[in-house]
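Here the complex is missing a single protein chain, while all its other protein chains stay put.
Chain naming follows the written order as A and B, and within any one chain the residues start at number 1.
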Amino acid sequence: MSANKLTRATQEPAWVRTLLLTVGLGFLFFFLGLPLIAVFVEALAQGLPIYLDALKEPETRSAIWLTIVIALAVLPFNIVFGVAAAWAIAKFDFRGKSLLITLIDLPFAVSPVVAGLIFILMFGSQGYFGEWLAVHDLKIIFALPGMILATLFITFPFIARELIPLMQSQGKDEEEAAVSLGASGWQMFWRVTLPNIKWGLLYGVILSNARAMGEFGAVSVVSGHIRGETNTLPLHVEILYNEYNAIGAFAAASVLALLALVTLVAKTVVEWRMKAETDMLNAELPGEKTS
Amino acid sequence: MSVKSQRVLPGFGLALGYTLVYLSLLILLPLGGMILKASELGFGQILDIALGERSLAAFRVTFVSSLMAASINAFFGLIVAWILVRYPFPGKRFVDALVDLPFALPTAVAGITLATLYAGNGWLGSHLEPLGIKVAYTPLGIIVALTFITLPFVVRTLQPVIEDIETEVEEAAASLGASRWQTFVKVIFPAIGPALLTGFALAFARALGEFGSVIFIAGNLPLISEIVPLLIISKLEQYDVLGATALAVVMLAISFALLLLINALQWWAANRHKNSEPLEVSAGKAKAGEA
Partner (left out) sequence: MTHFRKSIATLLLGLLAGAALADATLLNASYDVARDVYKDYNPMFQKHWKSKTGESLELKQSHGGSSKQVRAVADGLEADVVTMNQANDIEFLADKGLVAKDWTKKFPNNASPYTSAMVFIVRKGNPKALKDWPDIAAPGIEVILPHPKNTGNGRNTYLSAWAWALKQPGGSDAKAQEFVGKLLKNAPLFAAGGRDATTTFMQRGLGDVLVTFESEAEMIAKEFGKGNFEVVYPSLTMQTEFPVAVVEKVVDKKGTRKQATAYLEYLWSKEGQENAAQNYLRPRDAELLKKYAHFFPTVKTFTVDEVFGGANKAFASHFKDGGSFDQIYVGK
């Protein structure tokens, strides 16, 4: 009887659920579903064989690999920074916190083209460090390091911004308890903090990954567009489109869309493992909540 | 309380130190370089560039459409995040993965696809134009593009926080006699409010700088549908790097001020929530335990 009452108050009435589902899914259909379908329709306009041929082009292949290499290269930097920044900001009070958060947000507000430009101003041959780099024969701009730097800049806020509100809402009781029970800092982190933030961290990784792979503006400024060498997939898409190779362009774009969907697999795997763990725990401790 | 917890939890110095160093190297140093570059122009000249008739119109278009896009996403994003976490429905995993698509798709592809969809003969445009609604090549098109580009932010910042709300709290509220609506307003909304505001701020910031998708659907008519990033590109086309950095710096300053405001607001809301919530929660938990 009380269970019934509880359901009523912890779940929305059926008509509200239907309304929310309709509105939410309708919004997604018009704003996400249709564009995605349109991309695949264009890519497959002349049939699957032509689509696959477009992807077999060596230049497209090398662009795909370069895109993946860059995405993998920025990932560890973003994770370490995101967790460190979120830990400091969400768990401690200090002056200037809003300012610090705003500074972390700043890369979003910088137009991607400008984000590329600032690295040209720094490392380009007419830039602040240009001469020094030339003397030492170091190449940053128009080579991989510059493209990684630009991608780091563009994806800088994602993980931190995903984790801060989450860790904030979780408070610090659990960590404090762990420490007062004698856990070391790292033990506390691995056993308490990390399991608590895993979802937020995963979302952050997925988002920054998607953005790293799809970024065009900033990378295009620092890449130099050398075919087969510094052409990432989004840059390659533009070139193909401009060359009246619409099939090739949309085929390459669809690969990016599929790469984004790959993260779905990652998430599903993590979810299953988590669920298996909680199920095990629940089996061991019948009737107990695992929160 | 804050002083105590700073003593209890470890890692503050390390986390904050790392955050500040990394932030300075990757973000502040390059942005500082850009400001230094723009300062070669002098304050008066920068103002002249920013206050020209076309620049002012572009600033208005950029900020208004970004604000609209972020608001649309805050509203629908909340619904989407809610149904994705709480409601079971077929194809949920796929829909969930779809949310990241706007980041992975190169912005130009997004712009081209949206323009094709909303053009007078497109799948959507052919239904809208008879109703007198023109989207492609009007300021409305800019809002559509920005809504697409920034869609993941609100959804993805809300998802982990909603996942984290313990149903016990809702059950407790229910068993204390709260209706579902009261539970949502008094318990759930305060918990997800800060994340919602974060998502809004991020979407807004990202929209301000967006270029690649907008130019394909905006129409780019001076004074009507020109955005600030387009003016920056226009300066670069004239090899006027100084003028471009000047516009970028003005844009940065305004974005920074707005973000700072939103973040301060968010922090204030979070703290107010934090100070009042523990009581409710512990009361709720005690009550739930009794039941």
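Assume a contact is a pair of C-beta atoms (placed from the backbone, for glycine too) under 8 Å apart; a residue touches a chain by one contact, two chains touch by 3 or more.
Small disclaimer: the values here were computed from a predicted structure and weren't measured.
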Option touching the unshown chain, where B:L23, B:A38 or B:A136 are the choices: B:A136
Residue of B:V61, B:A174, B:I215 or B:L258 touching the missing chain in the full complex: B:I215
Among A:T151, A:T230 or A:S254, the residue in touch with the chain that has been omitted: A:T230
Missing-chain contacts mapped onto chain A: 61-62, 65-66, 68-69, 120, 124-127, 130, 134, 137-139, 141-145, 147, 220-221, 224-230, 238-239, 241-244, 246
Where the unshown chain meets chain B, residue by residue: 52-54, 111-112, 115-116, 119-122, 136-137, 215-216, 218-223, 225, 230, 233-240, 243
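Keep in mind that, in the parts below, only the chains that are shown with their structure count from here on.
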Chain A contact footprint on chain B (complex, rising order): 2, 5-6, 8-12, 14-16, 18-19, 22-23, 26-31, 33-34, 37, 76, 79-80, 82-84, 87, 89, 93-110, 112-114, 116-117, 123-124, 147-148, 151-152, 156-157, 159-161, 163-164, 166-168, 170-171, 173-175, 178-180, 183, 191, 194-195, 198, 201-202, 205-206, 208-212, 228-229, 232-233, 236, 241, 244-245, 248, 251-252, 255-256, 259-260, 263-264, 267, 270, 274, 278, 291
Of all residues in chain A, those that touch chain B in their complex: 2, 5-6, 8-13, 16-17, 20-21, 23-25, 27-28, 30-36, 38-39, 42, 80-81, 84-85, 87-89, 91-94, 97-114, 117-119, 121-122, 127-128, 149, 152-153, 156-157, 161-162, 164-166, 168-172, 175-176, 179-180, 185, 188-189, 197, 199-200, 203, 206-207, 210-211, 213-217, 233-234, 237-238, 241, 249-250, 253, 256-257, 259-261, 263-264, 267-268, 289, 291
